[in-house]
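As structure tokens, the structure follows; a few thoughts come after it.
With one protein chain removed, the remaining protein chains of the complex are shown where they sit.
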Amino acid sequence: MDVISIGETMVLFTPEAPGQLRYSRNYSSKIAGAETNTLIGLSKLGHRTGWIGQVGADEFGAFILSTVRGEGVDTSQVLKNEKAPTGVFFKELLNEDNVRIQYYRKGSAASFIAPDQVSEDYLAKAQYLYLTGITPALSESCKEAVFYAIEAAKRLGKTIVFDPNIRHKLWGDEEARKTLLAIVEKVDIMLPGVAEGEFLFGTKNVPKMAEHLHKRGVKTVVMKLGKKGAYLSTEFEQKFIPGFKVSKVVDPVGAGDGFSAGFLSGLLDGLSLEESVKRACAVGAMVITVSGDIEGLPDRERLDDFMRASTTAERVSR
Amino acid sequence: MDVISIGETMVLFTPEAPGQLRYSRNYSSKIAGAETNTLIGLSKLGHRTGWIGQVGADEFGAFILSTVRGEGVDTSQVLKNEKAPTGVFFKELLNEDNVRIQYYRKGSAASFIAPDQVSEDYLAKAQYLYLTGITPALSESCKEAVFYAIEAAKRLGKTIVFDPNIRHKLWGDEEARKTLLAIVEKVDIMLPGVAEGEFLFGTKNVPKMAEHLHKRGVKTVVMKLGKKGAYLSTEFEQKFIPGFKVSKVVDPVGAGDGFSAGFLSGLLDGLSLEESVKRACAVGAMVITVSGDIEGLPDRERLDDFMRASTTAERVSR
Amino acid sequence: MDVISIGETMVLFTPEAPGQLRYSRNYSSKIAGAETNTLIGLSKLGHRTGWIGQVGADEFGAFILSTVRGEGVDTSQVLKNEKAPTGVFFKELLNEDNVRIQYYRKGSAASFIAPDQVSEDYLAKAQYLYLTGITPALSESCKEAVFYAIEAAKRLGKTIVFDPNIRHKLWGDEEARKTLLAIVEKVDIMLPGVAEGEFLFGTKNVPKMAEHLHKRGVKTVVMKLGKKGAYLSTEFEQKFIPGFKVSKVVDPVGAGDGFSAGFLSGLLDGLSLEESVKRACAVGAMVITVSGDIEGLPDRERLDDFMRASTTAERVSR
Amino acid sequence: MDVISIGETMVLFTPEAPGQLRYSRNYSSKIAGAETNTLIGLSKLGHRTGWIGQVGADEFGAFILSTVRGEGVDTSQVLKNEKAPTGVFFKELLNEDNVRIQYYRKGSAASFIAPDQVSEDYLAKAQYLYLTGITPALSESCKEAVFYAIEAAKRLGKTIVFDPNIRHKLWGDEEARKTLLAIVEKVDIMLPGVAEGEFLFGTKNVPKMAEHLHKRGVKTVVMKLGKKGAYLSTEFEQKFIPGFKVSKVVDPVGAGDGFSAGFLSGLLDGLSLEESVKRACAVGAMVITVSGDIEGLPDRERLDDFMRASTTAERVSR
Amino acid sequence: MDVISIGETMVLFTPEAPGQLRYSRNYSSKIAGAETNTLIGLSKLGHRTGWIGQVGADEFGAFILSTVRGEGVDTSQVLKNEKAPTGVFFKELLNEDNVRIQYYRKGSAASFIAPDQVSEDYLAKAQYLYLTGITPALSESCKEAVFYAIEAAKRLGKTIVFDPNIRHKLWGDEEARKTLLAIVEKVDIMLPGVAEGEFLFGTKNVPKMAEHLHKRGVKTVVMKLGKKGAYLSTEFEQKFIPGFKVSKVVDPVGAGDGFSAGFLSGLLDGLSLEESVKRACAVGAMVITVSGDIEGLPDRERLDDFMRASTTAERVSR
Partner (left out) sequence: MDVISIGETMVLFTPEAPGQLRYSRNYSSKIAGAETNTLIGLSKLGHRTGWIGQVGADEFGAFILSTVRGEGVDTSQVLKNEKAPTGVFFKELLNEDNVRIQYYRKGSAASFIAPDQVSEDYLAKAQYLYLTGITPALSESCKEAVFYAIEAAKRLGKTIVFDPNIRHKLWGDEEARKTLLAIVEKVDIMLPGVAEGEFLFGTKNVPKMAEHLHKRGVKTVVMKLGKKGAYLSTEFEQKFIPGFKVSKVVDPVGAGDGFSAGFLSGLLDGLSLEESVKRACAVGAMVITVSGDIEGLPDRERLDDFMRASTTAERVSR
């Protein structure tokens, strides 16, 4: 096992066409979950991954399980909850930079994830524990499970990678800040966005955010800067790494999860931090050219094509 | 105003094709609510109706409001709840007699309907108060609203019509039975199905069910017997009234609501009870030949056509 | 050229699903025209056919022309009318025996068909002139064109085959009856339905209808009896010919046009009248199992399969 | 009642994908009418509006009525015409700046709007009478109805707002110019486009067009300048007001109607003329980012969001 | 591992609606393979299964792999062939009993399955080896792989179950008969259809077919009789077992594979042969009520529901 993660995956309903949801009569369903997005991204690139989660003992749970398992992620640690439904949500896309979400996830199956579901034997098999700031926001037991997993991973000497991924709809600012900072104290690598850095430390200055994180013990910081690329900061190096150009943004959601997958994939392949960040930017860019969170995640061949060809022109192969 | 009702209307998502929901990737959305189904059915037949309800201050609420209002139902008494979402549900249709429902309605906007939303002035404008057994199952405040409306209607001398419409997924049998029987004591006309009669009185004998209801004070009982038609029972007459044949059942849901609409429409038009039941059967039959709860509800012209032509043959008009 | 016909072909819009048109948001378009249906049916069976018609100089006209030509019908005699649009219509299908049509064909391009468009040289190439009772109902000039063609065909010694195909929405009963009877006087073969026979002669008795037609000079009468088959009547024989069973009627429209195609195809292949009527019944039956007027018309292979297999069982060929 | 308007609303069929209509096999239907677009725009922003119109007593009429009523517009003054059909039209969209329309509206129900349908009592309830140059082009009786309404509104002291909205396919240039100029003499506020100003007065100079209009008695002129915004001209001020940027134009039709809705909404809210024009530009811009005429019309919340955020960046809210 | 199988799985393209394929413009894709159908059926019922196969190193191969793996089948023994494409085929469905198939499977990846891909270690883990008569028809190396697997399984003492599943489009009758009879000699359980029995032994008499098979060494014979059920024959018992009624056949393909899944599932659960055949009939019946080969395969809950309820009435659960 290369990477293990914990979190909720839901069924996402997207209207057939952009516009106010009230006029939509047709929706398509996909699975969506920050953690499984990243695990699937890694899996498509050939890495071995495992997911700790819960789904309802209903058809939506079956849909999620077969999709995640089908992409090659180990689902042996996923429970089917007989008493709580699988969470669902709806996405309204007015245009590429105006997205609204309506959740039906309160009391969902995944909110019942708890420490006793986290097996230390299972964690022992992995190299990395990947966490996001969504899971601790789902419920008290979820928060406890995250901290339990962190402690266990530290005991086992695993590297912990953390994407704060703040969802303001899920908890109050106060609680979010307090909890996320408590996690920050314990992780090795952190992959925040700029708005998240500002939320946590009140500064818009990217290098200063990184310093704040270093002070709290994070060894490696990779700030996601959207189209501009990323900022890498460690004890030894601080540098801006440019992003990849994309002709048309189809669906902005999922870029961060792809970024994480690309970054971890680089580390697993033994690339340098800088090369890993470059790969992270590439995967993030590829994800947003396609509708859906996992549909744009590349396999090896496509990733190589994209990174090679992002300077060259036409690629029609007949 | 001819008929007023109180209840929840949700957005219903139906897969494009029959089958296990896990394989569905495309859904269509419609509104669905037992009470608005009946009100819309009445409205399409030319009667004046009003709905007391709540929707979320979200796009699904806007969808419901514009649809119900568009069909001609007065929505001046519908509140937009800023704090709770519009309820949604999903329908799995394996085949015409195997339907499963997955609800996301717990804590929905409509569960906040309460007595103070029921305006006596508004009730005063109507001839009939139409109620179902779904609303008291939604929440404590909903139950109180139903009993409050019943008392007010009685004070105002309105006729109360009740369809028990038992939803076992919403409450325990004990509580359901107790509450429904308390309502039975106060209503004038009741429109139960056979399974509901059995649930309430423990007998499968249709005339006996009616007697039970008469004993508790219900003056007019119309038992719905599905394809077989209905059983009408009052102090003065007891008879079976045959149903209408339907070539193909497309969607069995909504038949009961259409039945209620047809029955009330007959009463409003001054038909005899028997003629009203016949019309009830006709509307119920028309509803199930079309996908969706309200899409099959007829206007006057179609209802007349159907009742006239249910014996004659082809009706291609060019 | 084997068969030539004159008439209007329109674009037909059909809703995605059965039900009241007011709820339909998606439509599919097809071409539809009684005469081209028959010509295409003949063409798919390998016969050479030609169409005299008009379409608008618009995209719908282009759609019709490429479809009819694509099916192998000669369109050299079809005019593009710069001043009048292609006719369109909408079909509401509540269920298999309840169809309503809404036409937008008044003043359409085809209503400008006139005698000067009918080339005697062109008619001279054909064996049969096939006419329906729709064309004379479209406009005064259309009616004149039909009578002009009849006279020319008679001069040239061609056999004239007539399907009355009465459209009550297009003209008054009086005018329809008068015109159709005037045509009856001049044709060799007639293919009426029972309702049409009743409309023309006031009797429901099938053999009597045939007698009426014989009296007015029609040598061969084939009455279409729907599922029951057909009744063949000439000077020498009168008999009922049984129809073919069909598991499920998907779209009842177009059966008559397919019947005509099958019948003419039999004559062209030198079959006996009885065998030709059998083929007519087979093609008519095949048409109604598929949505659309021309989509169910068979090619040789399928027709042979159907006629052979209508007694045998499963036909899954892998 | 805040605003009343008179005009035709039709059913619009749009192909599933851009391209020559001859290749389209799937269409979606929406309602479309310049006047109801504006009324719905106002209604979605919370204003009270009323529509004087006619639809056919057919399913398309039912579709229009339920949609317009559903959006909150009063339809008590809309007649169902038993003798004439609801008008329909088709839109071919080759790309964002190449649109062709094919109408089937000649002799449509709305062409029977006549003075006797315009109730002075109804007009008396409104603050504004909103008119377009389409309605007088539909038929002689429609023209009379427009002039009748203008006279009545003037008598009642209502403000008349006029969008010339010239449709060259509906009438000759001569007649159009003469009629529109006759209307110009009587209105208070006018909202022309540049091409329309040029058509009426033969100059391409925007301020000169405004002067022409002022000379003929129009007190307030707002010239629509597309992406560039608008030009406001009164006795007291003349100024260019910049427009709003839009990332991608999806459907250019309907912008003008949204502009009118935004402008009238500003006036009704007591904004200054300049602020009202700004709102007009905002609504116009929002409309063209979404397919359909009414689907992009914003409610309050979205309008505020858009006007606030048109300088700020990403707006994904989770 | 409970059951292992060897074979080809392809991508199947089905038109959106029944009818001649030439008129179809829209297709949906699914995976289809007799052996994986059965394995997935078993997997959905909770059994552990493994697939030995090959797919192309292309997107269709990825689709098949993720679907089969997603359903819980072990795919560790599936190779991605870099040199040959994944096979595809198209299904024309004229109506429920008239299906045509167009294959593009010649030289497909799966035709390169060969003995060296069959691991004895892998077979050793299973209880049953399940084979069909399709695989030996794909290529010489496929045939060798099948015989190799049979020998290995016999050595390992595994039970071999065989469904002849004759595809006349894949090989000549002579070769088919010879090869299948050679296989018959070596298998323990056989699940033929009636037409297959007739093809192999030239008799239409079901008990006689079974005798032929017993004579050649097959211990247990289960003849599939379609709607009528099945005939079970062993040394100790011979009996007809009635089938389950189905309201509407949607897609007749896949019934046999579901039958096999149900039968093997019964054996694995320790049911009697007769009870296993009953379960086989139930699964087969459930499959044909849904479009697609695997979409109708039930999980435990649904299977129990179906077998319990096949006598009782309505099953709408709300």
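For reference, chains read A, B, C, D and E in written order, and residue numbers begin at 1 within each chain.
Going forward, contacts are C-beta pairs under 8 Å (C-beta built on N, C-alpha and C of every residue); 3 or more make two chains touch, one makes a residue touch a chain.
Computed from a predicted model, the values in this text were never measured in an experiment.
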> Among the chains included here, which ones are touched by the excluded chain in the whole complex?
Replying inline: A, C, D, E
> Of E:S28, E:Q127, E:S141 or E:T179, which sits in contact with the chain we cannot see?
Replying inline: E:S28
>> Just checking the interface: what residues of chain D touch the absent partner chain?
In response: 17-20, 23, 94-101, 167-169, 252-253
> Can you list where chain E touches the absent chain?
Replying inline: 13, 20-30, 58-60, 62-63, 66, 85, 88, 92, 102, 104, 106-107
> Contacts of chain C with the missing chain: which residues?
Replying inline: 62, 65-72, 299
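One rule holds for everything that comes next: only the chains that are shown with their structure count from here on.
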> Which chains, if any, touch chain B and chain E both?
Replying inline: A, C
> Which chain's centre, taken as the mean of its Cα atoms, is farthest from the centre of chain D?
Replying inline: E
> Can we say the copies chain A and chain D touch using the same residue numbers, with more than half in common, or are the two sides different?
Replying inline: different
>> Counting only Cα atoms for the centres, state how far chain A is from chain B in Å.
In response: 45
> For chain A and chain C, what's the span in angstrom between their mean Cα positions?
Replying inline: 62
> Rounded to the nearest whole Å, what is the centre-to-centre distance of chain B and chain D, using the mean of the C-alpha atoms as each centre?
Replying inline: 40
>> By the touch rule stated above, which residues of chain B touch at least two different other chains?
In response: 20, 23, 62, 66
> So which chains end up touching which?
Replying inline: A-B, A-D, A-E, B-C, B-D, B-E, C-D, C-E
